[in-house]
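With one protein chain removed, the remaining protein chains of the complex are shown where they sit.
Labels for the chains are A, B and C, by order of writing; each one numbers its residues from 1.
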Amino acid sequence: MRFLIDCTLQYEALTETTLILNVEAQHGERQRIVREKLLIPDGVSSETHEVPETRNRYRRMILPVGAHRIRYRAEVETSPATFDVEEVLSLPVSELPFEVMPHLHPSRYCPSDRLGRFAWRQFGDIASGHEKVEAICNWIFENVDYIAGSSDSSTSAHETFTFRAGVCRDFAHLGISFARALGIPARFVSVYASDLKPQDFHAVFEAYLGGRWYIFDATRLCSIDRLIKIAVGRDAADSAFATYYGQLSGPPKSITVRHVDGDREADEDWTVDAVSLSN
Amino acid sequence: MRFLIDCTLQYEALTETTLILNVEAQHGERQRIVREKLLIPDGVSSETHEVPETRNRYRRMILPVGAHRIRYRAEVETSPATFDVEEVLSLPVSELPFEVMPHLHPSRYCPSDRLGRFAWRQFGDIASGHEKVEAICNWIFENVDYIAGSSDSSTSAHETFTFRAGVCRDFAHLGISFARALGIPARFVSVYASDLKPQDFHAVFEAYLGGRWYIFDATRLCSIDRLIKIAVGRDAADSAFATYYGQLSGPPKSITVRHVDGDREADEDWTVDAVSLSN
Amino acid sequence: MRFLIDCTLQYEALTETTLILNVEAQHGERQRIVREKLLIPDGVSSETHEVPETRNRYRRMILPVGAHRIRYRAEVETSPATFDVEEVLSLPVSELPFEVMPHLHPSRYCPSDRLGRFAWRQFGDIASGHEKVEAICNWIFENVDYIAGSSDSSTSAHETFTFRAGVCRDFAHLGISFARALGIPARFVSVYASDLKPQDFHAVFEAYLGGRWYIFDATRLCSIDRLIKIAVGRDAADSAFATYYGQLSGPPKSITVRHVDGDREADEDWTVDAVSLSN
Partner (left out) sequence: MRFLIDCTLQYEALTETTLILNVEAQHGERQRIVREKLLIPDGVSSETHEVPETRNRYRRMILPVGAHRIRYRAEVETSPATFDVEEVLSLPVSELPFEVMPHLHPSRYCPSDRLGRFAWRQFGDIASGHEKVEAICNWIFENVDYIAGSSDSSTSAHETFTFRAGVCRDFAHLGISFARALGIPARFVSVYASDLKPQDFHAVFEAYLGGRWYIFDATRLCSIDRLIKIAVGRDAADSAFATYYGQLSGPPKSITVRHVDGDREADEDWTVDAVSLSN
């Protein structure tokens, strides 16, 4: 599938501020950057870093005092791998690659160590695999209300679980927490999403099943085969689209993601397959 | 029903310490103190206070440095009022006596303000009354594990709800939180309980329904018509059997509560009625 | 001192809603209501309750669906008692009236049980009395930033202590927590305040010292002898100016409190005395 991304961020730096952006789409075998351009303010130089293990791409720059406009435009082609959900099974912890094991650990927003008793009681009897993580997503969708403004940047899955309201990042954090508590490695994924209305950055999660990372979205706001991955991390603390050190107001942001092949009908069919954008 | 209570507390005061005890059984129309004796250390004088609204009885004393032994013995006769559960209905908030309304407020261990969304989703459709509070108790019994040592004196219902384990005070705090979130006044009750094995202080809660306080125990450790009330309060912060200001070690405590009328069989029949020890 | 209060609340009830207002000024020997009027919507009847122990005044009414306007106007004369701060000393816990002892207990927003170690280290060496509570207020003023919007209705003193920002209710909750942790009974007070800019409801706290409740305000936004008490309680959970059961939007509120005797200069002198509005 082919997508056009157009993302504009506007900032006002009140002091000289170091900004680290993570808005460029990942590239890999299943997500190809056809062309792209990151426009940064005139006279500002930037450094680029791509993390080998995750393919996250960072752009670091020092913004002088004043108003700044940053724009990222890209054409991206994704070729999501799809699988029959019944054939996607968990690996026992004893067979997990060591590299994915840190994604079993609790993190800032995903205190999976506190949620194990519930997770086992609720999901323990379901066959461990794609089906179990889908059951997690269904439970979240049915038990947590999606309410803009109901959480903030300090909200952890512990609070979302009690308060039963949140936004996409909270839904992802709760899904990750349950998966980890059940011995399934899980990580946060920030994405561009053509289905999302109104358009904005979106957050989903991936679970490691049968040797591959699979995408899940407990919000049911998007079809999981029409996402473009930006960054993966343990939770939102690792995957912010922008981090800064200094004083920055904003950003008013405007994001447009358009699906540019396939017809309108296609857009309306949501996949029922297991979907992966990993190799 | 008639009960013999024998409760011994042993303390070691490391500095001069003010101790406030709240171990004496309440007396009222449905709970009569036949005879009782509170033995405090020789040479220690004490002050007594009974709170008019709650009938909680406090004994305050200053313990000098050293080892101390306190013993409370009482014979108490209770005449619990029982009602058909189906006839015990909630009052709407607009008809509640103003005196009970503070028991709708969140408190230290019962942050009912955080648990409303869950409570309404889970219990909202059940007729508001004894049946609804029983549904709360059933939910707690089925979803929270009773595990000695799984909580401590700082554990609130928010944590118990997430962690899904606790002891009697945690079960009571969670029940109170749900009831308040649903507009039903609820309060903590510390009790003596002849059924409890091993014998110890026990904690249950009361909900205000149809003009009266009814007893509930989500632990299912005791029949609610065989309890002797010690103190009521917003939560455990109000109803500690002992509070001290100074340095006190202990207490090793030993508690015996014996049901002294009725036969053994009676002890094994648990009531299915709504039970109240209020007038 | 004489004050004119004019307070308007506007609500939109989306369903029939029970509203409990607590906006009427307390009356007592040191705070006299010269005249007052609470205007409630036409056709709505209301019930009044004054709590004997606290003198809090509640007005309960059922609002039908629709827009409603409530207005409270009053002329109040206060005669604050003032004392030399050095002569206002704490009572030891062994001499406190039993009635005030619940104000030593932790509450929803004042988990004093968690803050004792800090409180004793920071304030333990200061003579226990008005001076100690003033030291608490000074510490809060110097260490916590007053930032509108930095907290919400679920914020407890534990969070304010860590995050070091809040508004008047958070400052009061932190002050209360420290005082209780140090064995000084303390309670929340909602007030009208002529000094406050912009005008709004305000929150301060009282500590029980030498047989009387004294007023403290860690925000330094008002002179504590120019406050009109509305309600006292364990914390904000007990002292909301409005509580409702149903669905209510709003309130846009507008509050004016004017000091109507004394000249402008007087307004600018802040008291350095210990101040009490209790008898």
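Assume contacts are C-beta pairs under 8 Å (C-beta built on N, C-alpha and C of every residue); 3 or more make two chains touch, one makes a residue touch a chain.
Remember, it's a predicted structure, so these values are computed and weren't measured experimentally.
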item: Options A:Asp113, A:Asp145 or A:Asp269, residue touching the unrepresented chain; value: A:Asp113
item: Options A:Asn138, A:Ser154 or A:Ser254, residue touching the unrepresented chain; value: A:Ser154
item: Subunit A residues that touch the omitted chain in the full complex; value: 18, 20, 49, 51, 58, 60, 62, 92-94, 98, 101-102, 105-108, 110-111, 113-114, 153-154, 183, 233-234, 237-238, 245
item: Sites on subunit C contacted by the missing partner chain, in the whole complex; value: 114-115, 117-118, 121, 143, 145, 158-159, 161-165
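Everything that follows uses one rule, which is that only the chains that are shown with their structure count from here on.
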item: Distance from the mean Cα position of subunit C to that of subunit A, given in whole angstrom; value: 44
item: Rounded Å distance, subunit B centre to subunit C centre (Cα mean); value: 31
item: Residues of subunit A engaged with two or more neighbouring chains; value: none
